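Report on the following structure.
Not every chain is included here, but those present sit where they belong.
To keep things simple, chains are lettered A, B and C as they appear, and every chain counts its residues starting from 1.
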Amino acid sequence: MGLKAGIVGVTGYVGEELVRILCRHPEIEEIRVASRDFVGEALDRVFPHLRGHVDREIWGMEKLPDLAAWADVVFLALPHGVSAPVAREVLKRGKRVIDLAADFRLPDVKLYEEWYRVPHGAPELLKDAVYGLPELFRSSISAAQLVANPGCYPTSALLALAPLLKHGLVDRSTVIVDSKSGVSGAGRSPSLGCHFPECNENIRAYGVGVHRHTPEISYYAGVLSGGQVDVFFTPHLIPVTRGILSTVYARMERPMDDASLRRIYEEFYAGEAFVQVAVAGEWPETKWVLGTNRCFLGVTSGAERQAVVVSAIDNLVKGAAGQAVQNMNLMFGLPEVTGLTGPGLYP
Amino acid sequence: MGLKAGIVGVTGYVGEELVRILCRHPEIEEIRVASRDFVGEALDRVFPHLRGHVDREIWGMEKLPDLAAWADVVFLALPHGVSAPVAREVLKRGKRVIDLAADFRLPDVKLYEEWYRVPHGAPELLKDAVYGLPELFRSSISAAQLVANPGCYPTSALLALAPLLKHGLVDRSTVIVDSKSGVSGAGRSPSLGCHFPECNENIRAYGVGVHRHTPEISYYAGVLSGGQVDVFFTPHLIPVTRGILSTVYARMERPMDDASLRRIYEEFYAGEAFVQVAVAGEWPETKWVLGTNRCFLGVTSGAERQAVVVSAIDNLVKGAAGQAVQNMNLMFGLPEVTGLTGPGLYP
Amino acid sequence: MGLKAGIVGVTGYVGEELVRILCRHPEIEEIRVASRDFVGEALDRVFPHLRGHVDREIWGMEKLPDLAAWADVVFLALPHGVSAPVAREVLKRGKRVIDLAADFRLPDVKLYEEWYRVPHGAPELLKDAVYGLPELFRSSISAAQLVANPGCYPTSALLALAPLLKHGLVDRSTVIVDSKSGVSGAGRSPSLGCHFPECNENIRAYGVGVHRHTPEISYYAGVLSGGQVDVFFTPHLIPVTRGILSTVYARMERPMDDASLRRIYEEFYAGEAFVQVAVAGEWPETKWVLGTNRCFLGVTSGAERQAVVVSAIDNLVKGAAGQAVQNMNLMFGLPEVTGLTGPGLYP
């Protein structure tokens, strides 16, 4: 097809992962990259593993108009707050935007400002932004000019919850999402909390009940169920580089055995290329999805009344860059799996 | 005091940890060790890090009568099922036993046999066994001849739950324990699940709802609350060597703010040497308790109705060997902290 | 091209890695797999991450004749000693063999039996076996029926040493290879040495001076230099899953500055798709080659007389399965990089 793709914010982990995926994507003709850091450097000096694969100079943000004019699609891998005005610039030139920040995920500007504590940079665009979780909201994505790529935790939580909520199987006031994430989810900027000696051989919870992905999970859980859902969300930091395992708990409205619950999941996700329901006796592991756009789900109904769903994703792929490319495929009428096939790295 | 301590099952991680703690214990005069493996070898050939510290031959199980005759107290770090008859042998000689297996934790032989799938090896002793979780059941321990040392997961879960249950603050039908454990909890015998390339860079759940520590948690939660408690327990395997972080969720009967809930915990554990309640804004990390007999607790009441308690322990110390020594101290009238003081290893 | 590939020993890490690479290889029409373990099981039950990618039953070794008859090429990912007779069976049917064990790496049966302590299973085939390190011995590979795929350590060491030896730059009596390897190099069978709690947070040397890859490195170093080379080889076990970093030391015959030495390396490997020489100021990291068939080299001449070369490979790819596919490409006249392109996983 010969698409031209721009990546803004290329020097973070999500930006780099977009390069990794897009440089093998058969319909991408060329990639150009920009960033606020490392401006003017060659991409393969910042990321030597890309040497011989992608040979680009990193443009500064002042070249944004050129990038937008050139590109067919622009991916924004920027911090929240920074993203929105950049999106406006690109959309103005009639090019499509896939935003990997939080700026367009919540439809309500007040909710956004309450949780993110910054004024929204382009509130007028919110009404046109489409939430890019294809397995749950596929229809609206194809026509979108602006896709808000979901957060990593919400992706893992919503794919786990959707069948329960859509079928009205659970009490909407008792939903708990207990997530365990690798450290790459915190980005590439060094901090004490992500300093190797502090993370290694350590397990910790953080932002218990107050993490910014909470309203995103709750809001789309509500959309799926057709009513308000109370989600309590606890993220944990685990000493792995990649991977999110979410363990989701909800009270079932009526007793159900494991096999019946599993059947509901298998039917719900039948035909989905990127969602696998584990067979009886298996529980998903993040290693099963390493480097892939997959979500692996395991289910049990506990003592018949406690639905427990475990979901495993790679936070940088299905939780970010891979899902963004999946959205791009939909937006450009390509087969959804283009550039996203093949097994992951094991072990 | 000059106590003589025997350790049976010394070649596993719990047995070794008992040696590490007891060889610095000021009231221990001598340690002798036995095992089913490595019989006749020097302990410091199996564990070179003990060289120069503890110089013992590993006795075979046939020397059990000698060991029992010699010792004041015998620690059993054996697999469940193996432990019970050994305990009987030692008790017969009038010596005290601290059993670190599961054999004497559940008071009901049927419950034990249902979950552990082996006949109980000494059911007649169950009525005299005392559950050795000092902070919750201290009074009965001093007089005990046979202490059942709690499981690692139950220790972390029950310390987190006790104030809620004792004060009747939560709905007893919605208790969820989501635990994350290091790999040493699985013992020293190699297996595919604990093979480095399989564990490293991986997060997984296992035994969801069916782990053998489930009835132990439920039973003692019931004792604490004075009624039946439905606990759903999900353990996860995390690529660290030591540490358990348990995140406990329960529905509060009436709204309460964070500060009030924290105050309840601080009062409940006031004066406890080994339980620390984190201050506002802190969430416990397993690194804060590495190598120590401590439990660090963090609490929030969520949106006023969702009690969330995070507990961090070292699974081999407070979750096993350290708690066993704490029990020994109580049984012999020693200050409870003897041999268990000092900060842990950081980072 | 429509090649049919058989993989024997598919349930180990090297066998699985062959599947991962070959199932994306554009010239592979079909893969069939055999093993001594898990016979009759579906491959995706043993390796759930392959589900939806490769759907094969694992054949037992008794189906070897069928496999050989069907295949165009058979990869042997078997233990040393087991491999040789299987190779004979396949060659008998006129099919090409790429052996990833040690059986055909050393040209001298006595040397093999001295180091591997088993009788050689097919000594008559040694004269026709070709050592499959394409960058150094490419010419003979295309015509080979039987390729001995190099060991992981020798690959990393010989690529680092070749320019020095070919150009006669170093004293052949002082070559030291100090290698650091991830744990997957030890295979998928559980053992105490690879048990997570023993490997994690640990660094250790093993087989110092007596590791079985020593004669392989020495022999081919000798071939490259045209004379005997004394190599002292020390492997170390590092708590990573994948990756070998080898640090190679040799005494230079005459002073040389860094830039000159680097130029020699750049020229030596000019045009090689899989060897990258790091630019001045860079030192290779195993993370730069994760999941790829690349070798990254860094060089310095130290105080003008000490050549130090650091090489980084992924032990399962360039050190095993990837190099085997590179050899297959050569044997079948395909472009050498077919199925082996694209950047690796980072971070």
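Following the convention adopted for this analysis, a residue touches a chain if its C-beta (ideal position, glycine included) is under 8 Å from a C-beta of that chain, and two chains touch if they have at least 3 such contacts.
Keep in mind it's a predicted model, so treat the numbers as computed, not measured.
*Asks:* With 3 copies placed here, how many are in the full complex?
*Replies:* 4
One rule holds in what follows: only the chains that are shown with their structure count from here on.
*Asks:* Is the contact between copies chain A and chain C built from the same residues on both sides or from different ones, judged by whether over half of the numbers are shared?
*Replies:* Same: most residue numbers at the chain A-chain C interface appear in both copies.
*Asks:* So, what's the distance in Å between the C-alpha centres of chain B and chain A?
*Replies:* Spacing between the chain centres: roughly 39 Å.
*Asks:* Calculate how many whole Å lie between the centre of chain B and the centre of chain C, each centre taken as the average of the chain's C-alpha atoms.
*Replies:* Between these chains, centre-to-centre, one finds 45 Å.
*Asks:* Measuring from the mean C-alpha position of chain A to the mean C-alpha position of chain C, what distance in angstrom results?
*Replies:* 36
*Asks:* Where in chain A do residues touch two or more other chains at once?
*Replies:* 200-201, 241-242, 285, 287, 290, 347, in rising order.
*Asks:* Could you pull out which chain B residues touch chain C in their complex?
*Replies:* 13, 182-184, 188, 190-192, 194-197, 199-201, 239-241
*Asks:* Could you please specify the touching residues of chain A with respect to chain C in the complex?
*Replies:* Within the complex, chain A contacts chain C at residues 13, 16, 19-20, 23-24, 45, 47-54, 184, 188, 200-201, 241-242, 273, 276, 278-279, 282, 285, 287-292, 296, 341-347.
*Asks:* Which chain B residues qualify as touching chain A in the complex?
*Replies:* Result: residues 174, 176, 178, 180, 182, 197-198, 200-206, 208-209, 230, 232, 234, 236, 238-245, 247, 249, 251, 283-287, 290, 298, 300, 302-303, 306, 308, 310, 312, 347 of chain B touch chain A.
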